[in-house]
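Heads up, one of the protein chains got dropped from this complex, but the rest are sitting where they should.
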Amino acid sequence: MNQSNVVRTDRLPAVDPAAVAPRTLRLSYIVRIGLMGVIVALMVLPFVWMLSTSLKAQQYILTTPPQWIPNPLTFESYTGLAERINLGRTFFNSLFVAVVGTMGQIVISAMSAYAFARLDWRGRNTVFLLYLVTMMIPAVVMVIPQFILVRALGWMNTYAALIVPGLFSAFGTFLLRQAFLAIPKDFEEAALVDGANHFTIFWRIIMPLALPSLATLGVFSFMGYWNNYLYPLFVARQEAVVTLPIALATLQAGPRALTEWNMVMAGSVITVLPILVAYLLAQRWFVSGAISSGIKG
Amino acid sequence: MYRRLFVLCLGLSLLFVLPAAAQDTTTIRYFTFSAAPDHLEDLDTIITAFETENPSINVEVETAAFADYFTLLQAGVASGDAPDVFELNYENFVTYAANDTLLDLSSILDADAPFYPRALQAFQYEGQQMALPATFSTVLLFYNSDLFDQAGLDYPTADWTWDDAIAAAQTIRALGTDTWGLFSPTQFWEFYKKAAQNGECSFFNEDMTEATINSPACVSTLETMVGFMNDDLMPTAAELSGVSDSELFLSGKLGMLVTGIWMFGAFQEASFTWDVQIEPAINQHAHHFFANGVAVSATTEHAEAAAAWATYLAASETAATVRVDSAWELPALNEPAYFEAYLSQTPPANRAAVFTALESPVTPPVIERQNEMQDAVNALLTQVVDGELTAQAALDQAKTELDALIN
Partner (left out) sequence: MLVAWNSGFQRWKWVAFFLLPGLVGLSLFVLYPILSSFWLAFQDWNLLSPPEFVGLGNFQELLGDGDFWRALRYTLTFIVLYVPIVFVLGLALALFLNQKIPGMLLVRASSFLPVVASWVVVSLIWKWIFNPAYGLINYALGIFGVQGPAWLFEPQTAVYAMVITSVWKDVGYIALLYLGGLQNISESYYEAARIDGANHWRLLRHITLPLLTPTMFFVAITLLINYFQMFEQVWLMPMRDSAADRQVEVIVTEVVKNAFSYNRMGYASAMSWVLFALIFAITIFQLRLQKRWVYYESE
């Protein structure tokens, strides 16, 4: 990146930074607004469709041309859903597991990430490679061994079974390690001079600075717990602990009955809402979180 | 004063001992797929009646959707934690019996229990009774009487052949572009049944050492089935576009539908008149005999209690009447009295056809690698339907694959 020319700044016309903003595509204003609208529409419309279907009565679901606004608009799919599955309890189960699990995962990943990013020890890179390797195995093959293990621990049909195994995520450690690596060492060095130990540095300096990445991990973690189906299917069979995706799966009747699609869509709406809320809450930190986990190799 | 205290303590402690002695209850776990989600209360009724008659036994129910049921059951067996009593359908029974996971029930079988002999046989393995038949269902020809009237046709009779059905379907199809004649898909279950109707086609030979699925009789059966779609009597999957065959029938646009008697309930809301008839024959009649059984785990710690529950569920009058009254499948018992209520409900008017069908039952060919066989056959049948393979070529390929699976 050498510039050999010497530029005479008094001869330059005034440059409007936005006009030559290199990180953007320069388009006229209208086209830009138009494009924004198109993107929002493309991303959101399918969900609007889902919401619309959930508010339709059974017989109006299959129509040509597709009907956007339900007419008549009815909540029968939601009430039917609440009757069919124990909506209150399953929702609570899913929420409890997801919230506790997310908090736990953040703490454990952060501590592990600190060990990789800020402590220097022999074998560090090898162990980290081990973490990475665990992400390359399809999770499905682990389900049966995990089930047998959980059963041996006596955790069948408990919240522990749903929460604990998911706490140890290589992905979370990886994400936060990158984030911690991006934090300049200056803060620490100042603190060390003041006599702080590792835990103080971790808790008072690194964590607050990495808040955006923590929020990012929080959203992904919440999503993981909330949407998990295969593993909970094996360990949460009693109504006291059953989670939402499993309960909703029973709506999709096998070949021996008719599926009520409006109810299935209602279930989907209910499934998506909490994650949306979690995402909107974390929004403030979200993008900057991706920045800090900014990839420095 | 201390003596009084002592006696009080003694008395109190007795209070703890006595109930403990009386609390000799055994708890057994029962795992089922057919009860959820619609019949949990009915199951509870049966359980309450059983527990009243057997106060020392407590039955705990676990349920799962059919799609996940066998995976969960296997995981349970694998981890040494199988339920004491569990439901098995006919297709999976052989696998479980062959792997020594079931308790031999021959000794507890009450010789007077009025099971259908065919049903009992279905759950025998190497001569031993390894499970008890709990319910059965069958598949019949459903037809839309209004469409038949509109087409000026006579209703299907018990001596119809498939040629009669095809002719009727053509007339109904001609009524309009979105009215279809019949629906009988080309897939594994329909194929082995039509094979039995043909009479000379069978998937395997007698001792199950070789597949005979590519015999000329089988090829011609398959060609007849594929003909339904090729002659435009039946919509293709793309033409159905995600609407199920039942939904098509309910919408009044289908003349005849081959489906199971479990749809009686769902079809109640039809806005047209409909009825059932036994399925047309090719050279003879043959009807599906689907059976669900109840088995006891070989590793159960409460064999007696478990066996008692299994027998009650399969053979007691309470269980039978609860099932019939709530349209929750039919008990596999040869007791006409139980079915009076069932027969008098309408629609359909011709419920007697259910029992006529039982006179020509056919069970699916079952091997240990059942799912692989079904998938392999279905894949090849789809290719015939799509015109990628001729019936002969597909069945020759099927023979190769099936031979590999049984060896």
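Letters are used for the chains, namely A and B, taken in the order the chains are written, and counting of residues starts over at 1 for each.
Everything below uses one rule, namely that a contact is a pair of C-beta atoms (placed from the backbone, for glycine too) under 8 Å apart; a residue touches a chain by one contact, two chains touch by 3 or more.
Since the structure is predicted, the reported quantities are computational estimates derived from the model, not experimental observations.
Asker: Who touches the missing chain here, A:50, A:82 or A:183?
Answerer: The single option touching the absent chain is A:50.
Asker: Looking at the full complex, which residue from B:45, B:187 or B:220 touches the chain that isn't shown here?
Answerer: In the complete complex, the chain left out is touched by residue B:187.
Asker: Which of A:73, A:135 or A:240 sits in contact with the chain that's absent?
Answerer: A:135
Asker: Applying the definition given at the start, please give the residues of subunit B touching the unseen chain.
Answerer: Within subunit B, the residues touching the omitted chain are 71, 74-75, 77-78, 95-96, 99-101, 185, 187, 237-239, 241-242, 369, 371-372, 375, 378-379, 382-383, 386.
Asker: Considering the entire assembly, which residues of subunit A contact the chain that has been omitted?
Answerer: Spelled out for subunit A, the touching residues are 1, 3, 5, 7, 9, 12, 15, 17, 20-26, 32-33, 35-36, 39-40, 42-44, 46-47, 49-50, 53, 62-66, 108-109, 111-112, 114-116, 118-121, 127, 130-131, 133-138, 140-142, 144-146, 149, 164-165, 167-168, 170, 173, 189, 192, 197-199, 202, 219, 223, 226-227, 229, 245, 248, 264-265, 268, 271-272, 275-276, 278-280, 283, 286-297.
In the analysis below, only the chains that are shown with their structure count from here on.
Asker: With chain centres taken as the means of their Cα atoms, state the distance from subunit A to subunit B in Å.
Answerer: Distance between chain centres: 42 Å.
Asker: Taking the touch rule as given, give the residues of subunit A at its contact with subunit B in the complex, in rising order.
Answerer: Residues 62, 84-85, 144, 147-148, 151-152, 156, 233-234, 237-238, 249-250, 254-259.
Asker: Can you tell me which positions in subunit B touch subunit A when the two form their complex?
Answerer: Touch list, subunit B to subunit A: 36-37, 62, 64-68, 71-72, 75, 78-79, 81, 243-244, 246-247, 250, 260, 262-263, 266.
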